[in-house]
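Shown here: the complex without one of its protein chains, the others still in place.
Residue numbering begins at 1 within each chain, and the chains themselves are lettered A and B in the order written.
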Amino acid sequence: MIIKDLNQFSLNSEENKEAIANLSKNLFPSRKEEIWKYTPFKKFKKINFHNQENFKIKGLDTLNLPNLDGIVIVFENGRYNSKLSRIVETDEIDISFSSDIFPSNNFQTIKKNNYFTSLNSSFLTNSVLVNVNSNTKISKNLNFINIVSSDNCLSNTKFSIVLNDNSNINLRQYFLGNSSISNGFINHENNIYLNSSSSLSIDKFQDLNNNFNFCNEFITQKNDSKFIMNTFSCSGIIVRNDIISDVNGENCHTELNGVFSPTKNEHIDNHTTINHLVPNCKSFENYKGVLKENGVGVFNGKVIVHQDAQKIEAFQKNNNILIDQDSIIYSKPELEIYADDVKCSHGSTTGQFDDEALFYLRSRGLSIKKSLQLMTLGFINEVIQKTSNLEYVDFVLKRLLKE
Amino acid sequence: MSDTLIEIKDLKCRIDNQNILQGLNLKINKGEVHAIMGPNGSGKSTLSSVLAGNDNYEITKGSITFLGEDITEMSPEERSWKGMFLAFQYPVEIPGVSNINFLRTALNERNKYFGIDSIPAKDFLKMVAEKSMLVGLDNKLKNRSVNEGFSGGEKKRNEIFQMAMLNPKLAILDETDSGLDIDALKIVANGVNKLKSSENATVVITHYQRLLDYIVPDFVHVLHEGKIIKTGDKSLALELEKKGYDWLKTDTAI
Partner (left out) sequence: MSYTEKELKKELDNKSYEFGFVTDIESDKAPIGLNEDIVKLISSKKKEPQWLLNYRLKAFQIWKTMKEPDWAHVKYTKPDFQNISYYSAPKKKKELQSLDEVDPELLKTMEKLGISIEEQKKLSGVAVDFVMDSVSVATSFKDKLGELGIVFCSFSEAVQNHPELIKKYMGTVVPYTDNYYAALNSAVFSDGSFCYIPKGVRCPMELSTYFRINESGTGQFERTLLIADESSYVSYLEGCTAPSRDENQLHAAVVELIALDKAEIKYSTVQNWYPGDKNGKGGVYNFVTKRGICGYRSKISWTQVETGSAVTWKYPSCILKGDYSIGEFYSVAVTNNFQQADTGTKMIHIGKNTKSTIISKGISAGKSQNSYRGLVKIGKGAKNSRNFSQCDSLLMTDQCGAHTYPYIECENPTATVEHEATTSKIGEEQLFYCMQRGISEEKAISLIVNGYAKEVLNKLPMEFAVEAQKLLEISLEGSVG
């Protein structure tokens, strides 16, 4: 394994100033634009972002993350933190760091840039590229931890991964905001490329507390590949995920799942687009929203079946539970179908827990709080059980249920 | 300490402005089995719901004293901790929550209330194995979501299994016999009988005498228009089977 170009990046201070000016001058995309309609940009107002190097995390163990026995890559305040990271050399995987954006010829067929991807590219501090060699199966998880630990710190980071033919890996991504700080902002981009017969599953965990996190994610799949992404969004002032997946090879399996549980005026925004460009593929989407105490959730899922992409099966589901007064959900499952021999469906439900079930649980001795927790667990179980590791499930559940 | 487990005095309640129970009196001692019978709409299921603390019903008068304490205003979970158990006529399905997880949470919540440590996983599983034998509950069902996709008979067995796990002082069986074939009925009744002791009591709410062949009551009460209009021993149930309820209704009219 080679580690190359490991250097520190300093921002051009003039550009930096301009970026900060832009952020506070509200040069954001307008909320009149359909895809930004529900995102509360006003929460960015009056925040002066900076980007200074500042490592504060004392040790990996202070983060209390489950089973970090594989490779661990830690980014703190936008920069690679080599002290906390643990990279073991193997023949199976190459990891390199640079400030360059990932070679574009490999990537997205339909890459869509937006304000935040431009911001990311212009002020990128560190980027990591993982290359998984052909015919390998990595048994231990690859862990990517991206943490903001300074007030008002804006970190622009990029994670790219290429799975070569017939390779297989599980990735865990953590986006964390230190609970003792506020107004930090991780503006992240994931670039993911799956070659033939490769398989990648990502468990993405977002727990930002009083900080922001935007993730723009671009995925390309070649034939016979399998991609699963489970997104668990627990907290953050605004957490927004924009996933664009191009399925560009036949016999692919694409699966996007998620649980989001905003509370206390938090806003969690999930946007997904699955582009079925070729025939004979299947995609599944399942997002569950649990909203309470003024929490606001957005689900906007889009499946596009392009012309001649016949025999596509695409299923999209979004279920939401509003637990108490003033929680809000905006759900927008969309289908755009240009081929006729397809099976596509979507469903969206919003409601509350059944009173009768609540009474049943209470009559068995469960307090209201416990009953609600248990019902919430039941509600999100379908998605949670997609991850097989019990320790990880426990960890995620505790944060999602805010126990 | 007295032998009285529960005492209901002049209980009146309503739902959606409709009066259901209209002055009900009932006293149950430890070690007793009571059967409550009555025509449709007489208030049998309401009584079980009110005893378990369903707040859809508004208690307008009267009191319920359980183990010497007025529980009229008590939450359903606290009643449960103190030893009240209702086997539901229609057990509720809770998708995504496994039976096992559900019961463990229930037991631990009770332990917490009494300041007892959580039950260790090993002991819990041993207990599950033991108690499920009682009603012959299929092992697979224990790991499935609570009541989801269970057949009618499986749901009723699951209720008795839960009863065995929670070991209540007062068990109210609300039409537990409905929808059961004769073999399932025997299994369920057998389970209930095994749980009987001198320290607990059982209330069997039923339409039919049939169940009472297996769970033999000490007292049979007839409920009509929200009141108990007649009390007798098990022979009353047989008489009701033969003559129906009408002869009693005319009695009250006089």
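Heads up, the rule we're going with is that a contact is a pair of C-beta atoms (placed from the backbone, for glycine too) under 8 Å apart; a residue touches a chain by one contact, two chains touch by 3 or more.
Nothing here was measured: the structure is a model prediction, and the numbers come from that model.
Colleague: Where does the absent chain touch, in terms of which shown chains it meets?
Modeller: So, spelled out: the chain left out of view touches A.
Colleague: Looking at A:181, A:339 or A:393, which residue reaches the missing chain?
Modeller: In the full complex, the listed residue that touches the missing chain is A:339.
Colleague: Against the chain that's been left off, what residues of subunit A make contact? List them.
Modeller: Residues touching the hidden chain, for subunit A, are 34, 291, 307-308, 310, 320, 322-352.
As a working rule, only the chains that are shown with their structure count from here on.
Colleague: Nearest whole angstrom, what separates the Cα centre of subunit A from the Cα centre of subunit B?
Modeller: So the centroids are 48 Å from each other.
Colleague: Considering the complex alone, what residue numbers of subunit B touch subunit A?
Modeller: The touching residues are 52-54, 56, 75-77, 79-81, 84-86, 88, 91-97, 101-103, 105-107, 109-110, 113, 145-146, 162, 166.
Colleague: Can you check the complex and tell me which residues of subunit A touch subunit B?
Modeller: Contacts found on subunit A: 354-357, 359-368, 370-371, 374-375, 377-382.
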